[in-house]
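One chain of protein is taken out of this complex; the other chains stay put.
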Amino acid sequence: MLRSRREGMPHWPLHVVLVGFTLFTIYPILWVLTIAFSGNQSLAIATLPEAPTVMDRLRAITPWPETWSFSNFVSVMTDQPFAKWMFNSVVVALGTTVLGVFLACTAAYAFSRFKFPGQRTGLMAFLVSQMFPGTLMLIPLYIILVQWLGLGSSRLGLIIVYATTSIPFSVWMLKGYFDTIPKDLEEAALMEGASVGRIFWTIILPLAKPAVAVTALFSFMTAWNEFILAATFMDQEEMYTAPVGLRFFVGGFSQQWGYFAAGSIIVSVPVVFLFLYLQKYLVSGLTAGSVKG
Amino acid sequence: MSASDPQQTGDGREGVADRPLPESEAPPSLHSADPRKGGQAPGAPRHMRVLAGLVLALGLVLALAHGLLSRTVEDLTVQREDRRALVSLHALTDLVERAEGSGDAARAVVSAWQDQMRAGSAVRVIAFSGIKLEASTFPEDVGDKAAPRRLAREEKPIYDRGQRLRTAVETNQEEGGARKAELETELLSNGGRQVSAPVEVDGSVVGMVEMATAPQAPAPKPGLGPLLLWWLVPLAACAGASFVVRKQGLRVVASVVAFAVGLGGYAAYSLRTLEHEVRESQEVVAAQLRTMAERAATVLAEQQLPAEPALRPGHWDADEFRRPLGLVSPAGEVDAAVLAERVEEVASGVRRTFGGLAVLGLAVLLFIGMGGLARTVETVVEHRQAYLYIAPAMVGMLVLVFFPFFYGITLSFTDSNLYNSSQPLSDTWVGLRNYVEILGDFTIAKRGSDGALVFNYLNFYYTLFFTVVWTVTNVAIGVSVGLGLALILNVQGLAMRPVYRVLLILPWAMPNYITALIWKGMFHQQFGVVNHVIRMFGGQGLAWFDSPATSFLTALTTNGWLSFPFMMVVSLGALQSIPAELYEAARVDGASRWQQFTAITLPALKPALVPAVILSVVWTFNMFNIIFLVTDGEPGGSTEILVTQAYKYAFQRYRYGYAAAYSTVIFGILLLYSMVQNRLSRATEAA
Amino acid sequence: MAGVSFKDVAKRYGEVSVIEGLNLEIRDHEFMVLVGPSGCGKSTALRMIAGLEEISGGAVSIGERVVNDLPPKERDVAMVFQNYALYPHMSIRENLEFGLKIRKTPKPEMNRLVNDAAEILGISHLLERKPKQLSGGQRQRVALGRAIVRKPAVFLFDEPLSNLDAKLRVQMRSEIKKLQQRLGVTSVYVTHDQIEAMTMGHRIAVMKDGKLQQLGTPLEVYDRPANLFVAQFIGSPPMSFLTATLEADGESLSGDGFKLPVPRSLRPVTAGKGGLQLQVGLRPDHVLSPESPSRGETARIEVKVELVEPLGNEVIVHSRLGEHSLVYRLPPQHTPESGALMPVVVELDSLHLFDARTEQRLSA
Partner (left out) sequence: MKNLRLMIAAVCLCALGLVSTPARAADSGKELVLWHAYRAEEKASLEKVVARFNAANASKGIKVKTLAVPYDAYADKISATVPRGKGPDIFIFAQDRLGGWIEAGNTVEPIDFYLEDEVRKRFIPSTMEAMTYRGTTYGLPLNYKVVTLIYNKKLVPTPPKSSGELVKVAKKLTDKKAGRFGLAYSYGDFYYHASLMNGFGGGVFGPGTTPTLNSAENVKSVEQVLKWVEKDGILPAEPSSALITSLFNEGKAAMVFSGPWFLGEIAKSVDYGLAPLPTLDEAGGKPMRPWMTVEGVYVSAPSKNKDAAFEVVKYLTSEEAAKMLALEGRQSPANQAVYKDAQVAGDKVLKAFRDQVEVAVPMPNVPEMSMVWSPATSAMNAILKKASTPKAAFDDAQKAVAKDVAGLRKK
């Protein structure tokens, strides 16, 4: 399977499988595109004529708008201060990424490199916190963040919440990766007189780039897609983030799927590019345990 | 390591040597070896440690006890004053009701009543009809503000209070229970208290009587004398003992004894104080009841109000639902038996409290006395660098993750729901009842009338079963599809690999809210794409959301679609890290492809896949969005998973405590899972 | 420049003691080799000098300073690691500069030092590459370069050659030795390879189970191994041992298949110890063919040849003497047949006698 060419196995069956899966994968996404570019608001339900032919049925399952129109995109961008919301999202997501990765890196480094009482417990506690269902967290979070810390309607408040909630996963990832970085690199640096802080910043972090990139991506996505906390904590329209803006189009009695789809695409594009950009890291960064430094 | 260092135990703490080492024989990492750490910082001499422990523990506990005692005494005083005021208010209400709650008759009753009240007290009567102040003896209601008149805008709270009482009375009547308070008491800014009661005429609430009492003398504060006495005497005794006794063990015992004496002494004092308060309260209320009964009879006669039915002073000393307390007889005598019960109730409360305090104090005492504190401080100082690195993340987690988490767990022991969510949690405490209700219900299925098995989809165990099936199938699909694709994509020299790879991770990058809904649309019976395809090949479309199995299939497809890219990327990474020589060696050994796969590929994938699987199990187990958006539990809640069920308990059935218990159970299951998994994977690694 | 000294140094992990009562003086400018089998504590001792291991007892000094509580960077030492420990994300130049940067060396000075070091090691042309693009030997040079560029008081080498192939190892061996001679820096070198130890060290310290077995120049250790372990460990091919009992007269030894007189020089020691169990050590060089010229007292025994390894300039003969095996070398012209019985001459003055119970050398 792995050395097929040399063993003379043809590639075309693999391509068939891959093309099949790729179609399966992008099909729903094509529907999102179709709805977005159709200029209509309906959720892609095509009715068939009486006694439908195979061609009719084929037409019905083909994600291709009958007419192409950018009106949904235009409306989304002009109807509401969507650009402003995108900007907020960018700030919040980047802030979350920076803060979240920083917090996770330091903690993961300590868990990976220091031996200290409470190490196992601490690490366990970080993991365990992933397991409590989040649906009941809204009100306690509101009390802490807005009532106690007074961070309502501020991007900083959102950044703190998102960064914190992304920590457990990030610590997990990074610790696994740090563990694979050989210790004698650090010892060498120590011998040369580097402080622990310097070792961390100039040796460990650059070496853990793939894992850092992956955690950064995850933190970014956490912040980028979240909606309910952002909608609850922000008391000014100009402070909303893009997902909040998106939700205006659905919910309640009338649902404008066309706008929503167009908005989703606008919102997804940065993430998709981020994915493309970080692809090479994604593969190695996620597999901490098996990569040897 | 360093802890057993002779330098550090240099001051001769023999108790230290046998405690477990922080790192059992593992070679130390470079960071723990902070060579500057001298270890010469000597702890306090050990007899001082015991004394310090006692000072702190006893001091802390006594301070707490003193605070609690003051508050309880104050509460009792307030209660007594409220009861006195209420007896008076009820008597008055009885009269006002006889005067039909309005008009000159009511005003006459009020002014007659005012005569006997303490200076600074006042009464008002509100009539709902016309939002009127019917009668008032409040000093501000004179001149052009004199009753009767319409209430002014700033008096809206008074009116709303009346309405609240009315609603409460009606609700309780309707529901045949006692859910909402029918009386309100309030502390006034001048230190007096205000009590309000509804006025019922012909079975409906038409108004309200309110009484403001004059400011009271502050509650007597328990003296500081006993506090100091029971603190200093045991301290002195213990100090003496610890200089005489040379053995550390005996010193600790002495300190425990001293602690017990101190706390016990103060407990006895508290008990006496409270019992006295309770007994006195009854006397005072009884006296008030007698006076009011007389007074009411007089006013009744004076104002020629209807005397039937007879006055019922026994109902005047009542709880917030206007149910008689029964502590004082209608004739105004203290009921000794009931009183004894009440005293015992207070006493057992005191005992419980002091029991709790004793545990707390002992913990502190032993912690400090046995050197726990010293060791803790030492540990923190020794590993300060590690703690420093963890601190920022830990603080964030503590505040924003663990606090809500513990709040949730606390909530799970209460019956908190929509109706009582504003009460303090201690008032709705139900212990383990929610858990018993969730876990103790075994009616998973019953036989229907036609003999077929009918599942109870709301049952916890059914939902758990479904959730497990959901998780297992999803992860299995995710892993097998992801791994399969990764194997294909890892074929050397395959054309267009990057293109496939990019397209295949797209589901990961799109917001799942919209893709989930698209998938739901694709499964529509008549117009969904899936059924179109089935019909193209001559089949019949399925009603996907009508049977649990097909409904499950829709959610499974959607989630499988969403989750395989993650597994694919993980597998791909792991595959790329396998050295090619391994395969070459295997080929030389004549291994078939399948043998290569099982002997090389799979074991090499394990270290990467195991954590990914654990992670995705946790994610899938709590995958709220997909179930909620795609099947929404259809049909009939059969495809609900535990989280969506918990959500529905909280937000559709408004049972917050129950939902919290549900969430805690989910958490417990996952914790158990991860522990078992952890142990298993460690066991296999060791093998 | 400074010497290094261990005084009663101990290292324990909990109950487990790795090094106990280590006393060792390393003189200024000396090239000291710590040698011993794996797990003997030699690396731990080295890391204690480096400051990478905590010292559980005793004192380690560099120069006049006790360094027990000093962090590595204040000890003025440099270390070369077994796996090179080059920073993979930095270029070679950056690797070399790292330590200097931390010391805030001015840029021109830094450039000069780096270029000098690169020059010495012949890696000037590699400076802009990343470690991954280098061969094993080149990486080893970079690791050396990183050590010398800072001009520390002490060099520490932790089995630096064990990842190289045999030929390169021989080459690097001499280069390191030359480098040390040239720079004259006190060096401590850890290895499990006794040839490295013999060829490189001014003195070598043989260690076993956390204890120093013998300290001396290579020749001292070779010629007069202090105990059975050192005798076994040092020398290639290794010394052969014969189990023997001292005759009652104290003047001859007998074991399975042989009987030898006690060398005259040792007779004062053995006198009156009849019946003592001994291990008799024979270096291959001191077992000769009867045709070869010999020195001093000799004795003749007959062995059975089992295996012959021709090495070109000589042959290694594995033979049997009763229950013992005996290894020795012969000039190629005397190559015996496998299986043949062969008389050999033993130089009695070079016999090493060890008390079988204490394993200590019997010496005059």
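By letter and in written order, the chains are A, B and C; residue numbering begins at 1 in each of them.
Just so it is clear, a residue touches a chain if its C-beta (ideal position, glycine included) is under 8 Å from a C-beta of that chain, and two chains touch if they have at least 3 such contacts.
This structure is a prediction, so every number in the text was calculated from the model and none was measured.
In the full assembly, the chain not pictured is in contact with A, B, by the touch criterion defined above.
Only one of B:G521, B:G573 or B:P611 touches the absent chain when the whole complex is considered: B:G521. Set against the missing chain, the residues B:A543, B:I578 or B:A591 yield one that touches it, B:A543. Here the missing chain is touched by one residue of B:E170, B:E200 or B:E294, and it is B:E170. Contact with the undisplayed chain is limited, among B:H276, B:R351, B:R653 or B:R679, to B:R653. Annotation for subunit A: contacts to the undisplayed chain at residues 41-43, 45-48, 50, 79-80, 87-88, 90-92, 94-95, 97-98, 138-139, 142-143, 146-147, 152-156, 159, 209, 227-228, 231-232, 235-239, 244-245, 247-254.
Take subunit B: the residues that touch the chain left off the picture are 131, 151, 153, 156, 159-160, 163, 166-167, 170-171, 174-179, 415, 417-419, 421-422, 458, 521, 524-527, 543, 546, 633-637, 648, 651-655, 658.
We adopt the following convention: only the chains that are shown with their structure count from here on.
Taking each chain's centre as the mean of its C-alpha atoms, subunit A lies 57 Å from subunit C. The distance from the centre of subunit A to the centre of subunit B, each centre being the mean of the chain's C-alpha atoms, comes to 32 Å. Looking at subunit C, one finds that residues 51-52, 71 touch two or more other chains. In subunit A, the residues that reach two or more other chains under the touch definition are 187, 190.
Partner subunit B is touched in their complex by these residues of subunit A: 1-5, 11, 14-15, 17-18, 21-22, 24-26, 28-29, 31-32, 43-48, 54, 57-58, 60-61, 102-104, 106-107, 109-111, 113-117, 119, 122, 125-137, 140-141, 144-145, 160-161, 163-165, 167-169, 171-172, 176, 183, 186-187, 190, 196, 225, 227, 243, 260-261, 264, 267-268, 271-272, 274-276, 279, 282-292. Of all the residues in subunit C, the ones that touch subunit A in their complex are 50-52, 71-73, 77-79, 81-83, 85-89, 98-99, 102-103, 146, 150. Residues of subunit A that touch subunit C in their complex: 182, 184-185, 187-194, 198, 202-203, 206-207, 209, 293.
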